[in-house]
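After this line comes chain A, so read on.
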Amino acid sequence: MTYIFTYRFIPFSSQGMGFGCEAKLLLLFLLLPYLGIGKTIRVGQGQQFVKIKPALAASHSGDTVVVEKGTYSEGNIVIDKAITFLGHNLPVLDGHRKFEVVSIKSDSVTIRGFRIQHSSYATLDDPGGVKVYESNHITIADNYLYDNFFGIYIQYGKHCLIQNNKIVAFGKEEQQIGNGIHCWKSDSLQIIGNNVSGHRDGIYFEFVTHSVIWRNVSYSNIRYGLHFMFSNDDAYFTNLFRNNGAGVAVMFTKNVVMMNNTFEQNWGDAAYGLLLKEISDAYIQGNRFSQNTSGIYMEGTNRILVEKNSFEANGWGMKIQASCMDNTIQNNNFTGNTFDISTNGTLVLNTFNNNYWDKYEGYDLNKDNLGDVPYHPLSLFSVIVEQNPPAMLLYRSIMVMLLDKSEKILPSLTPENFIDHQPLMHALKL
Partner candidate 1 sequence: MSRIIKFIFIDILKNRIVLLYTLLLAGFAWSAFSLEDNSTKGLLTLLNLILLTVPLVSILFSTIYIYNSAEFIELLLSQPIQRKAIWVSLFLGLSLSLVVGFVVGAGIPILVYAPSDVGLMMLAIGCIITVVFVAIAFLSAILSRDKAKGIGISIMLWLYFAILFDGLVLFLTFQFSDYPIEKAMIGISALSPIDISRILILLHLDVSAMMGYTGAVFKDFFGTSLGFALSFFILLLWIAIPFLVSLRRFKHKDL
Partner candidate 2 sequence: MIEIQNISKTFGSLQVLNGVNLSLLKGQCIALIGPNGCGKTTLIKSILGMVVPSQGDILFQGTSILKQFAYRRHIGYMPQIGRYPENMNIGQVVEMIRNIRKDDTNLDLELLEEFKLQTLYGKRMSTLSGGTTQKVSATLAFLFNPDVLILDEPTAGLDPLAAEILKEKIIREKQKGKLILITSHLLSELDDLITQLIFMQDGQVIFHKDMDTLRADSGEEKISKAIANILKQQAK
């Protein structure tokens, strides 16, 4: 909590404090370390300091450093005190591709309102536009990170807030660019309302726990819009992942909640809306997968529940590899996909219930909105293509349509228990 107050108190500290009543005394006591020394230092042309580094050197924990409009090329700026570092009218911090721009090495730092650009590109020490080293209660908000190797990098951080930053880079190849928001061995992060493009991964989590990702937009990144590795007990809601190499990859992870996100136009060779690899106990609900090569691609995935999602106009709605077990797919809409489902195995250990399939041709005599004939979502051609990708060349040929039709009437090659026993007659309103 304290880090928020650090910021809130700036106006009060300049006016003097007017607390009198008993109840607020406790609060005052809690904030005492900051209040006593809370002063504002101004940097800029005609200000107290012309350069940032001397101002930082002169500051103390609890101070606020306000930087006025201008371009500041001062190499690596290290913040090692619990200060509030504010940009006024978007001053520019430029690393000239030689330095990490801002390094935060103290707890309770706030950095807000800067344009931070051109960090160094060395790959050895992963330089960032803003990098947090083993610090907690950091706020990074309202910055514009332009053309950095890593945008924002959190390493051993706890209780950090990354909010409303715009992070832009122009990566061409995976090896030559870092991630937009990179979090490593951290906990309790909040990543909210950021806009990331042109990095390797838009947002990257490795060994990050108890964190939430909410209302971000991650688009046109080279690899993934969002990437989870070994990061348990996290959740992401209401994000938009568009036109990335692949939308979201969740790997080697447990207990991830994925809700109300949009995965769209992740289209290309080996592209997915959502890649699940070696994960278990996840909950996927209310997402929209639209125009991806594969909506969801899952491999080694166990005990996840996929419900009330909409799969529209994907190449494959879901690709479920044979290594997946005990997953439940229910109450989803599958519309306009080339293939709704495909799998590479014959053993089916997953359950399909009450989904809507636009390719379903059954009937509903008792009008309970459940089809009376089970639906086999796996077409013969999808099985063929799975075994032999070049056969995709025959997509939409008359022969393939004949094959699929005959297989529908007399299933012989597709796994028999790959079945939705009670498909919905009408699409759910999602």
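Candidate entries met the following condition: all candidates are chains of the complex that A comes from, given by their letters.
The rule we apply is simple: a residue touches a chain if its C-beta (ideal position, glycine included) is under 8 Å from a C-beta of that chain, and two chains touch if they have at least 3 such contacts; residues count from 1.
It should be emphasised that the depicted structure is a prediction, and the values quoted were computed from it without experimental measurement.
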Every candidate listed belongs to the same complex as chain A; state which one touches it: 1 or 2. 1
Can you check the complex and tell me which residues of chain A touch candidate 1? 267-271, 293, 315-316, 336, 338, 384-385, 387-402
